[in-house]
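Working notes, structure below.
Only one protein chain is missing from this complex, and each of the others stays in its spot.
Per-chain residue numbering starts at 1, and chain names A and B are given in the order in which the chains are listed.
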Amino acid sequence: MSRPALARAAIVAVAWLALATFPEWSQFWESSRFATGIIRQILIFAIFASSLDLLVGYAGLPSLGHAAFFGGGAYAAAIAAQRLGTDELVVSLGAGILGAALLALAVGFLAVRAVGIFFLMLTLALAQMVFAIAFQATDLTGGSNGFSAVHRPILFGIDFNAAGNLYLLVCVTFLLVLLLLWRITTSSYGRALVGVRENERRMRALGYDTRTLKLSAFVLAGAIAGVAGALSSYEFRFVSPNDVALSTSVTGFVMVLIGGAGTLFGPVLGAAVVLLIERVLPSQLPAQTVLGIVFILFVVFARQGIAGALRRMVRA
Amino acid sequence: MTFEDALQQALNGLSFGALLFILAAGLSLIFGMMDVVNLAHGAFYMLGAYVALSVTRATGSFWIALIVAPLALAAFGLIIEPLLLRRLRGRHLDQVLITIGLSLVIADFIRLRDDWGWGATVRSLPFPAGLDRSIQIAGSDYPTYRLFVIAFSAALAFLLYVLHRRTRLGALVRAGVGDAQMLSALGVDTDRLFTLTFAVGAGLAGLAGVVAAPVFGLQPGMDIDALIYSLIVVVVGGLGSLSGAIAGSAVVGPADTFGKVLFPQFALALIFAIMALVLLFRPTGLLGRVRIGR
Partner (left out) sequence: MSDQNDLAAKPGSHNRMSRRAFLISTSAVALAACAPATSTGGNPASSAAATAGKALKIGQLLPFTKVYAELGNSMKRSTDLYLKTKGNRLANRPVTVIYEDEANDPQVGLAKTQKFIDQDQVDVMLGVVATPIAYAIRNAVDSAKMIYIATNAGGNALTRTTNNCTPSCKSPYIFRSSFSSYQISEPIGEYMASTKGVKEVFTFVADYGFGTESQADFTTGFTKGGGKVTGTLKAPLGSADFVPFVTQLKSQPTKDIYSFFSGADAVKYIQAWNQLGLPAAGYKMYGAGFLTEQDVLAVVKDQANGAITSLFWAVELDNPENKSFKDAYQKEYNLLPDVFAVQAWDGMRALDEALQKTNGDTSDKAKLIAALEAVKFNSPRGAFEFDKDTHNVIQDMYIREVKTVNGQAVNTISDKIGRVTDPGK
């Protein structure tokens, strides 16, 4: 490892440790644990946004249906746990990942043949069909009233019903997902994805099977979104069609753009900004207006999102 | 379904498609000419409807609103394009973010303007006098306003076609859809042309807001519905061409209406199923060329 790389790894390790121990060192001034809950939610959405960034930022696949895999994973995790009558983390998380990946395989198989806005609209359309199923298949999903019988899981006897344990679960998963995405995007596979984004024809001429490449990225991103969905079902102990809805897809998309598409930490920061505005900002302030103005300001002043701006600041 | 029912539903589908055409025309123009997916299109539509509501209240005339609201939205477009969009040429993701931001601000502005008689309450624009009754078609009542919408939409399509084919602006637009860089190399002031295009597109969104308001009503969330409908029409038809918008609305309107009658259990996602079906068989839309947004 080169020295700068080592330094960066050290910074990341320290930052993560600070994050993971937040409930410990914050309790003197944040005894209510509300902030801890919000951070859990931010990290869950950060996983979701990061998975979407693999498509939008790296592979150049602007998916507007990514909530199908977030919500799909949440439903799969919740339904599997209920039907199999177990609270084992391995079962529900596994079902969430598998369900989301299979769904992504089906959607991606149909969608990756289209490009640009046609891809965007095709993913939107197919995700809306997933939404319709979630909304109407009352026996399976609880329909529009949502799925409320979600238990928090256990693993090796660790009960994630305790909020502190759940926080650690989310933190560790977040780290693992980020490391995985870092490995992917810096590998030759990741570079091939960027190549497809930049010039698909050339990649094909170089002998790459670009359609399979895109489909694999789509399934991978879907599976990771499924992880976020499963975590969300533990966090809220509730899954609703909203988790599959267009609004959630748009939220994820916006998190990627505002944080900086094609960067590893951008979507994390984007998730933080959007959720803080939507869930923490006092209700007297018009959150939608604030959100809209923030979007506009970011495009005008902070090109390539927060991550891009930070990087320029560091270089300056 | 009896023949009378089928005829009625055909008229329903046709008038729905006619509204969709008005709704999608501006989006299609901006997309074709400027290579910008204007996600604030739905918000412009919504703003047009609320401006029409205020104008109708003040003047008592739907027809004045039909002129004023599109002009107001066009003026708004004249300001917005140079202010926000000009610098983003070719940066699709930034265009997406900024137009979403703009639409959030517009929709929230409308929600908060209770004092203008806007706000979050359900509102409705009354049918214009003379078009507020029903006539007998095939032994059954049918609202005249919906027939007016069909005629109006057809006239608009014809007008746009003539402008497109017979005027200098139309020639520039046709050339611009082909290759804006070439136009610029030939000495055309593309900045001005784009601003003008955007203003016309915004004006068309405002026009759709007026014409659709008596049918679809005015309420929070109408911007998103309208945006999705117009995106679907534009994508199904094939991007950025007038004929594409016509083809898209002619297919989506009736298909959605008959689909709801024949397969009521799929009504919720039907319009998306139609779009997916078209795109699966024609990945660039019905009349789409291969040129895509990059």
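The rule is short, and it goes like this: a residue touches a chain if its C-beta (ideal position, glycine included) is under 8 Å from a C-beta of that chain, and two chains touch if they have at least 3 such contacts.
None of the values given here were measured: they were computed from a predicted structure.
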If the missing chain were put back, which residues of chain B would it touch? 1-2, 4-5, 8-9, 12-13, 16, 91, 108, 111, 119-124, 134, 140-143, 145-146, 215-217, 219-221, 225, 229, 257, 260-261, 264, 267-268
Just the residue numbers, please: which parts of chain A touch the chain that's not shown? 5, 8, 26, 29-35, 37-38, 41, 57-58, 135-136, 138, 142-149, 182, 185-186, 190-191, 194, 232, 236-238, 240, 242-243, 247, 261-264, 272-273, 276, 278-284, 287-288, 297, 301-304, 306, 308-313, 316
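Just so we're on the same page, only the chains that are shown with their structure count from here on.
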Please report how many Å separate the Cα centroid of chain A from that of chain B, as a whole number. 33
Where on chain B is chain A touching in the complex? 37, 84, 87-88, 92-94, 96-98, 100-105, 107-109, 111-112, 228, 231-232, 235, 239, 265-266, 268-269, 272-273, 275-276, 279-280, 283-285, 288, 292-294
Enumerate the contact residues on chain A facing chain B in the complex. 56, 62, 110, 113-118, 121-122, 124-126, 128-129, 131-132, 135-136, 246, 250, 253-254, 257-258, 261, 286, 288-289, 291-296, 298-300, 303
